[in-house]
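To start, I am sharing the structure in question, which I have written as structure tokens.
Only a part of the assembly is drawn; its chains keep their places, and the rest are absent.
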Amino acid sequence: MSDGTFDKEFVYERSVAFHETDLMQVVHHSNYLRYFEEARVAWMKARDLAGTHYPHSNLCLGVLSSQVWYHRPAYFDDRLRIHVWARREGVKVRFRYGIRSERWPDWVTTGETLHTSLNNEFKPVKPHPKLIKSLEKEIWIETSPWNS
Amino acid sequence: MSDGTFDKEFVYERSVAFHETDLMQVVHHSNYLRYFEEARVAWMKARDLAGTHYPHSNLCLGVLSSQVWYHRPAYFDDRLRIHVWARREGVKVRFRYGIRSERWPDWVTTGETLHTSLNNEFKPVKPHPKLIKSLEKEIWIETSPWNS
């Protein structure tokens, strides 16, 4: 981090819970948005940004849109590694995610979520200065597995 | 209802959603507490009591304890009938539930939840007068399939 940037993307790990599977025997597709959120929360804490977000602040990062690409199934108890990338786009913040497991050589799931900073009346406001400053140090990747 | 009581228990109907099943191909056991809650909310609305509960009132019925007996599995798209009984016990309110489906001749699931009226600081308070009055008209059953 000699140039002031983080030297690699943030990775959050967790296993697939029994209650997250469905009768197809795999993780229900809606749960990946929950994995992304958990990774985002862990990312905020790792960057010491928890204090910039509800409930520790009146601001929150409201979700404007989400996209998920389901490449491979994840099964009960698979150990998942959720990679996170973040970038500021004006008053918005875009997160990209890629999930890997030991079961497959390539991505299990990829996706992105677009957020805007909201105050406690759900009105868009400028992101917290500390968040803006931190985002300047993040790695980003233009080409990616998620648009394939 | 000539004697001022409801003439039968309240029944709430809904089907099992795909996302509520798990890899055992059946409804995940945690979801029955959600079915009970949905039935309780529908019961409150049917008794015109929605206004006595958060977010329409500062009061809410906080859950003190829950019990569920899993007698038979429920499968994707099974049509469930959730029977509800309610009784006041001092400042507390006890609900009993029995779930039936067309797949089985007997109960799929039975259970109960015990609640106390809470204000918006999570302090126990007397239940809303309208709730107390309505509960006097409810049917109750002492002997039941849920203690077997």
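Some notes on this structure:
Each chain gets a letter, A and B, in the order it is written, and its residues are counted from 1.
Everything that follows uses one rule, which is that contacts are C-beta pairs under 8 Å (C-beta built on N, C-alpha and C of every residue); 3 or more make two chains touch, one makes a residue touch a chain.
Not measured: the values here are computed from a predicted model.
Identical protein chains form the entire complex, numbering 4 copies in the structure file, with 2 of these shown.
Definition applied: only the chains that are shown with their structure count from here on.
Between the two copies, chain A and chain B, the C-alpha superposition involves a rotation of 180 degrees in steps of 5.
Interface residues of chain B, counted against chain A in their complex, comprise 18-19, 21-23, 25-26, 28, 30, 76.
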